[in-house]
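First the structure, in the form of structure tokens, and then the observations on it.
Apart from one protein chain that is not included, each protein chain of the complex appears where it belongs.
Labels for the chains are A and B, by order of writing; each one numbers its residues from 1.
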Amino acid sequence: MFTRKSVRTLLILLVILALGSIAGHAQDNSNVLVMARAADATGLDPHTQTAFASLRLLELIYEPLVTLDAQLNVVPALAESWEFSDDAQTLTVHLRQGVKFHDGSDLASADVVATFERILNEETGAATRANFLSIESMDAPDDSTVVFNLSQADVPILTAMTDVNASIMSSDVIANGDPTTDAIGTGPFMLESWQPEEQTILNANPDWWGDGPFVDGIDIRIIPDESSILAALRAGTIDFALLNDPLVATLLADDSTVVLNRAPAIAYHVLQLNAAREPLDKLEVRQAISCAIDRQEVLDTASLGEGQVTGPLTIPAYQLPLDGYFCYQKDLEKARELMAAAGMSDGFTLSVIAATAEPPTALSEAQNIQAQLAEINIAVEIESLELSVYVDRWLAADFDAAIALNGGRADPYTMYARYWTSTGNLNTVAGYRDDTLDSLMAAGRAESDPAARFETFADFQRHLVEMAPWIWLYTGYEYTAQQPYVVDFIPMPNDSLYYLNQVRLER
Amino acid sequence: MRYPSMWRYLTQRLIAFVPTLIGVSLLVFVAIRLVPGDTIIAMLGTEAGMLTESQRTALLEYFGLDKPAPEQYVTWLGNVAQGDLGYSVRHGAPVLSVIIQRFPVTLELAILAMIIALAIGVPIGLLSAIRHNSLIDLAGRLFALIGLAMPNFLLGTLIIYGLSVYFGILPNSGDYVEFTEAPLRNLQQLIFPAITLGFAFSASVMRTTRSAMLEVLGEDYVRTARSKGLRERTVIMRHTLRNALIPVVTLIGVEMGYLLGGAVVVEEIFALPGIGRLALNAISQRDYALVQGIALFVALNFLLINLLVDLLYAAIDSRISYAGQN
Partner (left out) sequence: MPAKIESIPARHEPPLLRRLLANRSGAVGLIIVVLFVVMAICGMFGLTPYPSVEQHPRDRLGAPSEQYLMGTDLFGRDVASRLIEGAGNSLRVAVLAVVLSGTLGTLIGMTSGYIGGMVDNILMRAMDVFFAFPAILLALLVVAILGPGVNTTVLAIAVVYTPIFARVARGPVLSVKAMDYILAARCLGLRGVRILFLHVLPNTLAPLIVQISLALSWALLTEAGLSFLGLGTQPPQASWGVMLSESRGIAEMAPWLMFFPGLAIMLGVLGFNLLGDGLRDVLDPRLRGIR
């Protein structure tokens, strides 16, 4: 049955196949960008898909009215210009002319109105709805003008409009199509095919309003294991990759053959304390925890020092010097005094929840914090949970403390209203509220003068750090990596891939 | 082989599938609903907290999860009986078509791993048994022991690392093409994962072949054949191999049964869109219909393979007849 000859033939065949893989560089002359990432989108509806992995795909297909540049300034996208009325209660948006949807229809003000009506409709299930509740009514005086009438002064609404979740959909699709399958946007790339967890093919949109795209399309491949992505980059079988794990990314730092892009992230690593629970309801206990943790050590251990220690606001324009914050230098003596003042010198057991691989550094952070807090007799118990279970517990505020990587926004109000206003959707998750925070947030929302706004939010940050409901740790980098012949990509602090529309391949 | 009894046997076996599959369906239906967190949380993550109560209700209704569980089960089972495994919310497609699209990868990987295992395991096993206690035997057994002891993710990692860093070559990953489309490219993509799986598999095959062969070589009829002065090669080929293969067939059946359930770890490392990854993702995304569909599909495969193995026994060994089993 298995003669020696047949065995030999088989082995030879195997060797030939193995060697044949040298021909791995399959797309040598093509102008298609081959991109790899570990996680895939969970769906195609830009209004309900909120996972980072979904946004990274949808922002290539759909566009919002306004978008962000690399410095996180609001810049035109589908809206060419806009203005607030003096009382900040009316926002008038002028649409760009000659923009076409992927199905060939023209963008008109009716599409914008239909889009925001869909977002505001509770049946849609759009999470971003909470950011647009101040929209009282919308008018479309002509085909290229939309007027948003707001119930109160709401400056941050403009930044909320940069969200992929506020992308403009065609009114025709909203009325007659199915947005979960028909990906008809205005963006630089058009969806050719989507095989979940496998491969997505995007074609360049020849009618895109901007200058670009300069590639014929993008071939997005899902390679779930980041070490394998690294291997594929080195072997040259992919052109561009998204990386999450700083340990994997740093391996590329000294690699001469692959270019690593690091954009300082606005997402922040944080230890959330649940101040609604004993003994964390005692200010001294929370402050003691804040004083006992060397944030730089957490960063050095969990992310090999890849990042910066941060306060609450991670947007460069609003950042404050760290030494102005309460206890940003590790001070064990003070921490012990605070514990004594709270009558907790003997310590207590603190249960910390962390998701298993989201972010990849979560368990490392938890372990380092565990070691550090042991010094003030706090015994940390780490509960690592599968992501959905973690989110379930997190949303129910069913935890003493949680390790989290929370997304940042370009505007401080949009970023924190959900947590630090007493009516915020996630205020129970934040576990703490006070009048100072409420009044500072309200002031920040209505204020349109940048300098005054900066001061308001500076007070907000200092107060928040002193009350220590959460222990802000650090911000890392958003990593992308590319072959040297991939040029003109602009890495974004919010990890957005929108500027793949500028990428060129110079093989 | 008497045909009427074979048909009766086949029918009996196939009917026996039904209660097993119903058991599997009930088990998976209950188990996936015991997992905390639901489809909405899996889809929206922490943003789910921004939803109002009526937004949540609207989404549950959309996913068909608003009905009581027993009602959902009965509806689902009724549909399954008509060949409709349900709709995967994650893939936006019928569960059956999602599975059928992924299954060829798993099947091909399993078959390749089996070929590798047989091509390496059987000859080494035979050689080890014939040259019992020789240096060859020792080397063969050592190979098998290492093969069994190597965690496959370690082997896979080492292969990928070695190929990419030391040789700068690596088959394209993440853009799986089917065999019918581009055979060579397809084989390139599957060969290393197949080696990863086949290594441990070949070790089991080698051990089984060796011990089965040793056992058969010790039996009377082989001694008789030898004493009649037949050439060693003839003795082995004609008299022993056939019977020694029976335990190997059993082993192949068991291993194939497991491999067809998907090789999660290897599929993850080599970015192959197989059943294992599909199952892992379906669970983490709480894609209930898909998880249920996969469980049923894989269970059916498993049962069919067992049946096939039993039929193969009879073909190889005339001593076994269907009449003897119940």
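The criterion applied here is as follows: a residue touches a chain if its C-beta (ideal position, glycine included) is under 8 Å from a C-beta of that chain, and two chains touch if they have at least 3 such contacts.
Note that this is a predicted model, so its numbers are computed, not measured.
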| item | value |
| --- | --- |
| Displayed chains contacting the withheld chain | A, B |
| Of A:Thr48, A:Asn131, A:Ser227 or A:Thr314, the residue in touch with the unshown chain | A:Ser227 |
| From B:Thr157, B:Gln188, B:Thr208 or B:Thr240, residue that would touch the chain that is not displayed | B:Thr157 |
| Touch list for chain B against the chain that is not drawn | 19-21, 23-24, 27-28, 31-32, 34-36, 132, 145-146, 148-154, 157, 161, 211, 214-215, 217-218, 258, 261-262, 264-265, 268, 276, 279-280, 283-284, 291, 294-295, 298-299, 302-303 |
| Touch list for chain A against the chain that is not drawn | 226-227, 245, 247-248, 251, 297, 300-302, 304, 356-357, 360, 363-364, 367-368, 370-371, 382-386, 389 |
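We adopt the following convention: only the chains that are shown with their structure count from here on.
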| item | value |
| --- | --- |
| Mean-CA-position distance for chain B and chain A (Å) | 38 |
| Chain A to chain B touching residues, read off their complex | 1-2, 4, 6-7, 10-11, 14, 17-18, 20-24, 26, 34, 36, 42-44, 48-51, 122-130, 180-181, 195-199, 219, 221-225, 227-228, 230-232, 234-238, 386-389, 391-395, 406, 418, 425-426, 429 |
| Sites on chain B touched by chain A in the complex | 35-38, 40-52, 54-56, 58-59, 62, 90-92, 101, 115-116, 118-119, 122-123, 157, 160-161, 163-165, 168-176, 184-185, 187-188, 191-192, 195, 241, 245, 268-271, 273, 277-278, 281, 284-286 |
